[in-house]
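Following this message is one structure expressed as structure tokens.
A protein chain is absent from this complex, but the other protein chains hold their places.
Chain nomenclature is as follows: A, B and C, assigned in order of appearance, with residue numbering initiated at 1 for each chain independently.
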Amino acid sequence: MQVTTLGEALYPSPLRYFVSDSLRLAERIIQRPDEKMTDNIAFELAGPREKLFFDAKTTRAGIVTCGGLSPGLNDVIRSLFLELHHAYGVSQVYGFQGGYRGLDPHLGKEPLLLTPELVDDVHKKGGTFLGTSRGPVDTAVAVQNLIDKQINILFVVGGDGTQRGGYELYKEAKRQNYPLAVVGVPKTIDNDIPFVSQTFGYLTAIEEAAKALDRAHVEARCVNNGISLVKLMGRNAGFIAAGATLASQEVNFILVPEVPFKLEGPNGFLAALKKRILDRGHALVVVAEGAGQELLQNNTQLKDASGNILLNDIGQYLSTRIKTFFEDEDIPVHLRYMDPSYLIRSTRANAVDSVLCDLFARNAVHAAMAGKTGLIIGKLHDKYIHVPSELLASRKRVMETDGMLWQGVLASTGQPASFY
Amino acid sequence: MQVTTLGEALYPSPLRYFVSDSLRLAERIIQRPDEKMTDNIAFELAGPREKLFFDAKTTRAGIVTCGGLSPGLNDVIRSLFLELHHAYGVSQVYGFQGGYRGLDPHLGKEPLLLTPELVDDVHKKGGTFLGTSRGPVDTAVAVQNLIDKQINILFVVGGDGTQRGGYELYKEAKRQNYPLAVVGVPKTIDNDIPFVSQTFGYLTAIEEAAKALDRAHVEARCVNNGISLVKLMGRNAGFIAAGATLASQEVNFILVPEVPFKLEGPNGFLAALKKRILDRGHALVVVAEGAGQELLQNNTQLKDASGNILLNDIGQYLSTRIKTFFEDEDIPVHLRYMDPSYLIRSTRANAVDSVLCDLFARNAVHAAMAGKTGLIIGKLHDKYIHVPSELLASRKRVMETDGMLWQGVLASTGQPASFY
Amino acid sequence: MQVTTLGEALYPSPLRYFVSDSLRLAERIIQRPDEKMTDNIAFELAGPREKLFFDAKTTRAGIVTCGGLSPGLNDVIRSLFLELHHAYGVSQVYGFQGGYRGLDPHLGKEPLLLTPELVDDVHKKGGTFLGTSRGPVDTAVAVQNLIDKQINILFVVGGDGTQRGGYELYKEAKRQNYPLAVVGVPKTIDNDIPFVSQTFGYLTAIEEAAKALDRAHVEARCVNNGISLVKLMGRNAGFIAAGATLASQEVNFILVPEVPFKLEGPNGFLAALKKRILDRGHALVVVAEGAGQELLQNNTQLKDASGNILLNDIGQYLSTRIKTFFEDEDIPVHLRYMDPSYLIRSTRANAVDSVLCDLFARNAVHAAMAGKTGLIIGKLHDKYIHVPSELLASRKRVMETDGMLWQGVLASTGQPASFY
Partner (left out) sequence: MQVTTLGEALYPSPLRYFVSDSLRLAERIIQRPDEKMTDNIAFELAGPREKLFFDAKTTRAGIVTCGGLSPGLNDVIRSLFLELHHAYGVSQVYGFQGGYRGLDPHLGKEPLLLTPELVDDVHKKGGTFLGTSRGPVDTAVAVQNLIDKQINILFVVGGDGTQRGGYELYKEAKRQNYPLAVVGVPKTIDNDIPFVSQTFGYLTAIEEAAKALDRAHVEARCVNNGISLVKLMGRNAGFIAAGATLASQEVNFILVPEVPFKLEGPNGFLAALKKRILDRGHALVVVAEGAGQELLQNNTQLKDASGNILLNDIGQYLSTRIKTFFEDEDIPVHLRYMDPSYLIRSTRANAVDSVLCDLFARNAVHAAMAGKTGLIIGKLHDKYIHVPSELLASRKRVMETDGMLWQGVLASTGQPASFY
């Protein structure tokens, strides 16, 4: 997959080892007999380049963090800065504040000029010290602002939408013939960005979520017919719910967006839950926030009675349905509903995510200094790669229900493969 | 304060050091000039006695845990058993299952015969491995069951209501001339039992709650006009909210049952919150579950519109009120509501609570073996004492608003002393 | 016990509630029949005073941290500053750097002028951001420096030696008629300062040490004849070793300075350890760094062979002796020696220590603003008090071997009361 480069590389890299532009990593690497792997996308490898496009002495860079919190944002900002500053000698690195709003001088605060002192300890805190927001920015205004500030490199740290925004900035700059390297560091706690097998913050989320599941299990187990229902993050993909389930090993039922389910009927979730309660006296249920959206849309009756909350929130909806079901069945249960999402995503990165953040960030700097633009750093088959931003729109990354993770989850919970 | 003893002590204690029955600790110990401390209750000190009432070789004991979870329940059960078993040589110790229900053979499961193997690692888990429930038991049935099982010592681990239930058991046994030592280990995560300056689980709760507050602070700080609202435990007393606030040092407003507050008006909470948002752009608000109950009762209007939830839940109520207020003021805010209570109370005890549990439990055993009954183990002025159960009804323990803790909280948050 | 005051209180306190100078708390509060409590020291209570000696508008304060690290140092500095700054309005507060050396302008760096921004997050880090050192300062030089800088209040955060140094500073200032309030915040991770039932950092140390013990237990248990030997802090008192033992509940033997022991002989420690290994196949031994010093001094033989290390280090000494003993007995064992002290003391304060730090610090400010000097803040019977510094020299605080803590430890380990 060809990555756009701003022009011919001109400056020698100050670094010690290099990755050639000619190396490639294929998307599909499993060989099947009698199969020709045509249409197999191949990616450039990330890493330092021998020749750079930007002259560090005269180059300014900017960093912006957008969207919801994910553990490791501060680690990424810090390593972006330190690599620019120490390894390449870029002296002026600006942190735009409050997400994309910060790129618009009329809306946001002045960007911060980053220094080693300023970033020294930021990786020990959750959140992003630059602040964040959702939503786009006026592309023309933003690019003009970058031109005014003589910023030629912009790192955008964020999810799908953010990276699409970055792609628009890159195109606008190109239209204006302004050399702007826009390099994305993918951020999604849900781990659902294509061509990125593991996004930073995801493993921290698993760790915190697994702790919550262990505690929810204690709650359920200590009372007669205790049911703990825990909602976890995951709008389109159940990676967090699945990972935390496998880590905790205490979950009895897990509901994710990838696997639609029925509540009613002999094979439905409620019947299975009833059986579990009658057999064992306690149950731990995990639901990803994006699971069962089809149930919410069809259930107009509950919409009327209970307002918007039930429409959008599968956790509250399930909680109500479980309660009603057992009341109807005349089985007294102790149902407890927990939603630890905010408390999970605001933690600092754990060690493995810190390592990941550091390497994502340094590779982003390598790409930018070499003049590459309109790309994000990906991670595939344990290697860091360059993914052209335009590719992101073409795919969604979800759990494969016939993959190791989900099959391990089914084995660990013992739940049926389907509630239909 | 005289503690009831079942009769004359007959057996020599196998232990090494003893506490005399004649030692006393006064409730009030601060000397004020020209004040005679009359009506100053003085308590017996807890600890091993030189002579025992029960012969360990022929004595059976039972343990029951009741009410909501609190970190340390398993530690208490374990140390009760180990002290009975190893130090005194009581070989038959039963764990009644599922709270007071377990004392009624028609309702509950058979009690477990405890062994060193069974309790070996239980202190490393949250909850209570004996299970728990709320609600009383038929006193006559329970005492008959104890008589049938030849159990002469019963340890009741629980809060106010549980200890009142224990007192009824003691009185019923006395009425029947059955020698039954009922010794309470006070359990309330809220830390609101009189004559017990620090209940087990409270400091663990503070620790976990403070972590939640730090994370909620991150959530609020990373967005424009972020408001995090965290509900913490505390039905009648704000100890957890106050302790966690002081530990975290990030809280801007704290609302507790001891200090009524107004929402509206120039001195009301909402005006203060608005000022904070306009000045600083983010705020962290903590509310104890028992705070502002008067608001919920008087606000019939919101009752009608929003159902029972608002009536009982100050967290949800405040969340709605804050949202509406800022909408009316046309100030866009990002409000996030978090309720980590279940995730806090189901953790295992931290180190300081583990020590506390061990000492509460061992002192309970000392009291029971000496034939003392109708009491709970208290802790006053850093000493363990015997508190006659009947005294519990006479008092409520709440935070003193002119005490160190609350004044420290006010200084740390900078909030006004009153929202009136 | 009379506390020295610099002079008549002149300024109204800006605070809301006050503690009277006339309240007293006795050292001994347990009443024994037929005993007259003569020679019972009574202490002033700490807390805000109605009238102040110093005018906040013109007063400058200094803070210095000395000696070894203890969790909570940054919390103390931060709360001292915030109480001075926000509650009293003292605008100039200096942080002397690098311990007492920082008081000597020829030796140390310039003191830092503290600000709310500077201290904002310091409580989330271990250590002391002001730095520390051991050893005294030239009293005359230091006082002259304070005079030159117009500093009238000095907070000294440190242990015995530091507080003695503070007392010398107070006396020198008095000699020179310079009004200097020297107020000590006691700091000893070992928890061995008299009249202070609980020093900050101690409970964090217990928590971290108990984790280390749990892990050491795993090490011992997973191999045949595994022995884990863990050295913990405690030069003169075994509080950390004892507290961690009770919290962990996994320890089989504990050696502390308060209880001398023999290694050899049928009642000696080695014979007991051998019995344990033969019976159970694994053992966890904890030794406080100050235990068994008499063994080290008399054992000239081992000195020669092994150099200074064995002389000073009971951990290394015991490790060698255990290894040799089992070799001689021809019993193969897996001995592992662990010394986690540095990793324990450099953690940040846990929640309960954070609360403690905050209250110690605020009470220190109250005392200083009221013009009290030559004292430290103590904590007795759950109350904060003023302890004249000169009293510190008269006592040592060690564990009472017939007290609850040590007796609980003996019960929990099952070890004999004596190895003689």
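We take it that contacts are C-beta pairs under 8 Å (C-beta built on N, C-alpha and C of every residue); 3 or more make two chains touch, one makes a residue touch a chain.
Note that the structure is predicted; figures quoted are calculated from it, not measured.
Among the chains you can see, which ones touch the chain that has been omitted?
A, B, C
Can you tell me which of C:R215, C:K262 or C:K323 touches the chain that was removed from the display?
C:R215
Which residue from A:P111, A:G184, A:G226 or A:G243 sits in contact with the chain not drawn here?
A:G243
Which residue, C:L52, C:A173 or C:M338, contacts the hidden chain when the whole complex is considered?
For the chain that is not drawn, the touching residue is C:M338.
Which of these touches the unseen chain: A:L45, A:I147 or A:L391?
A:L45
What chain A residues would touch the chain not displayed?
15-17, 20, 22-26, 29-33, 42, 45, 47-48, 75, 78-79, 82-83, 86-87, 123-124, 197, 203, 206-207, 209-210, 214, 243-244, 246-249, 350-352, 354-355, 358-359, 362-363, 381-384, 402, 404-405, 407-408, 410-412, 414, 417
Pick out the residues on chain B that sit against the missing chain.
Interface residues of chain B facing the absent chain: 121, 124-125.
Just checking the interface: what residues of chain C touch the absent partner chain?
Those residues of chain C that touch the unshown chain are 69, 98, 101, 125-128, 131-133, 212, 214-216, 218-219, 221-224, 228, 336, 338-340, 342-343, 346-347.
The working rule: only the chains that are shown with their structure count from here on.
In whole angstrom, how far does the Cα centroid of chain B sit from the Cα centroid of chain C?
29
Taking each chain's centre as the mean of its CA atoms, how far is chain A from chain C in angstrom?
45
Just how far, in Å, is the C-alpha centre of chain B from the one of chain A?
Centres of chain A and chain B (C-alpha means) sit 40 Å apart.
Quick check: what residues of chain A touch more than one other chain, meaning two or more?
Those would be 125.
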